[in-house]
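This is the structure, below, for whatever I ask next.
Here the complex is missing one protein chain, while the rest keep their positions.
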Amino acid sequence: MIDARTVWKDVERIRQSAPLVHNITNYVVMNTTANALLSIGASPVMAHALEEMDELAAIVKALVINIGTLSPGWIEGMRRAGLAAREHGVPVILDPVGAGATSLRTDTCAALLTEVAPGIVRGNASEILALAQATCGLVAEGRTKGVDSAHESAAALNAATALASRFACVVVVSGAVDYVTDGLRGLRIENGDALMPRVTGMGCTASALIGAFAAVNTSGLAAAGHAMAVMGVCGELAAAISQGPGSMQLNFLDALYTLCPEDIEARLRIIPLENVAQQP
Amino acid sequence: MIDARTVWKDVERIRQSAPLVHNITNYVVMNTTANALLSIGASPVMAHALEEMDELAAIVKALVINIGTLSPGWIEGMRRAGLAAREHGVPVILDPVGAGATSLRTDTCAALLTEVAPGIVRGNASEILALAQATCGLVAEGRTKGVDSAHESAAALNAATALASRFACVVVVSGAVDYVTDGLRGLRIENGDALMPRVTGMGCTASALIGAFAAVNTSGLAAAGHAMAVMGVCGELAAAISQGPGSMQLNFLDALYTLCPEDIEARLRIIPLENVAQQP
Partner (left out) sequence: MIDARTVWKDVERIRQSAPLVHNITNYVVMNTTANALLSIGASPVMAHALEEMDELAAIVKALVINIGTLSPGWIEGMRRAGLAAREHGVPVILDPVGAGATSLRTDTCAALLTEVAPGIVRGNASEILALAQATCGLVAEGRTKGVDSAHESAAALNAATALASRFACVVVVSGAVDYVTDGLRGLRIENGDALMPRVTGMGCTASALIGAFAAVNTSGLAAAGHAMAVMGVCGELAAAISQGPGSMQLNFLDALYTLCPEDIEARLRIIPLENVAQQP
């Protein structure tokens, strides 16, 4: 159901409508995620003050909540923005950065999953495992190592399926291979490059791009799949001309900007996974 | 009155004196605006704590207030820094990011205009329209779309003139064409490139550079005009060798650093506008 043609169709929609994507995100990646959104054709707005969450919800097309540099003062803004977004029918994406590393992060995500019910959650394997353990009763299998994953993405596929079913959302596990699932169906995306995790905030950028795609496509599975496909293809295009993480960071933005249907057609490696539902 | 020679003279003054420019700015652009100030030859300091605003005012040569990621805690610091700057004769530049998008932003800018009376205000057309509507009784003509302008800059020329007259300041409307006015005289600057708005924070960078120029030139109209001329010329130089927003961001910094009088001479397209005062 997802192929190079559907990916490209959404890229075109983004470029044509320049959807306003509201990000409550961490200090580390604000610049790079704003630039990624501009590069793909969307219009980013970064804002976190409780006082303006309601007004913004009325004009934005997607909301991305990222807990990367969390503090108590920001949690209330995230919650309010999330609830206002739901009220306005604005899709909400949650990026649980570092969930599992500290209880502040795990608990905040669990609360947001319950109260805000984001339509899409994207994390690395360690983060998705931690969330499933905290909310679905899965048995712990180790601990998040800071904000980088200590697990292969495949190790979190069951956790992702459980989370997706429990919260009726789409879950993305990103890594060398990306998985996307709504609890029943799933996708396996094999694009990407080993240089990507050497650039800070590539996961956060993926979540921001999911916001742009969710703004133009009401299917969470398609929006997340299309965004991860674009991430992977642009990562490959950028890595092919990069000498290290510095040039990679900028070449990736250029690749988002110059992406064309031929690039996607030539490179996309996406595999549908039928019946990912957990065997109890 | 403003030409390639006067632009270059101020660039030389900045490179020779490395004026300390205090920025209270948003999380998204702190890195890029600090780098832009260093690249043109100024010395940036980013600080927002209420506790150090008075001491900083005694040593800095300009203050740039940018409300891009506003929160109530920062407003008091902005106000205090602005008042201290005025007391020390330090020029104040206001960047009303997203004014019109939420009342927190519009109201904060209106309060700063009244209480701090910045010498220079720089915004995109939507922001300047929103400020003029909020403070000068202009009739609304649509709404700011997040932090990107929904209007051509020319549409805000009357609003800029009204604002400049009302608050005895210089107002810059930046866009594909930039306008600078003190309420009586004006400038139209036609430099720049379409790739510039695809890099986040180019407007914020313009405001930061205005701070550097205001530190070496007591005429607000000249300082703002010179800064916008340098923005436009460097934007063209950078765009000519860029593949997208990623390479544009870094090539722009390199262009600020390597800018020479011949570049300005060859490219500057600046047109004086006499008698921009509104016809009532």
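Every chain is named by a letter (A and B) in the order it is written, and numbering of its residues begins at 1.
As a working rule, a residue touches a chain if its C-beta (ideal position, glycine included) is under 8 Å from a C-beta of that chain, and two chains touch if they have at least 3 such contacts.
The structure presented is a predicted model; accordingly, all values stated were derived computationally and were not measured.
K.L.:
Out of B:38, B:111 or B:136, which touches the unshown chain?
P.N.:
The missing chain is touched by B:38.
K.L.:
Which chain A residues would touch the chain omitted from the figure, given the whole complex?
P.N.:
Interface residues of chain A facing the absent chain: 26-29, 31-32, 68-72, 98, 101-105, 143, 145-148, 197-201, 242-247, 249-250.
K.L.:
Suppose we count only contacts with the excluded chain; which residues of chain B make the list?
P.N.:
So the residues of chain B touching the unseen chain are 18, 20, 22, 27, 30-31, 34-35, 38-39, 43-49, 51-52, 55-56, 59-60, 249-258.
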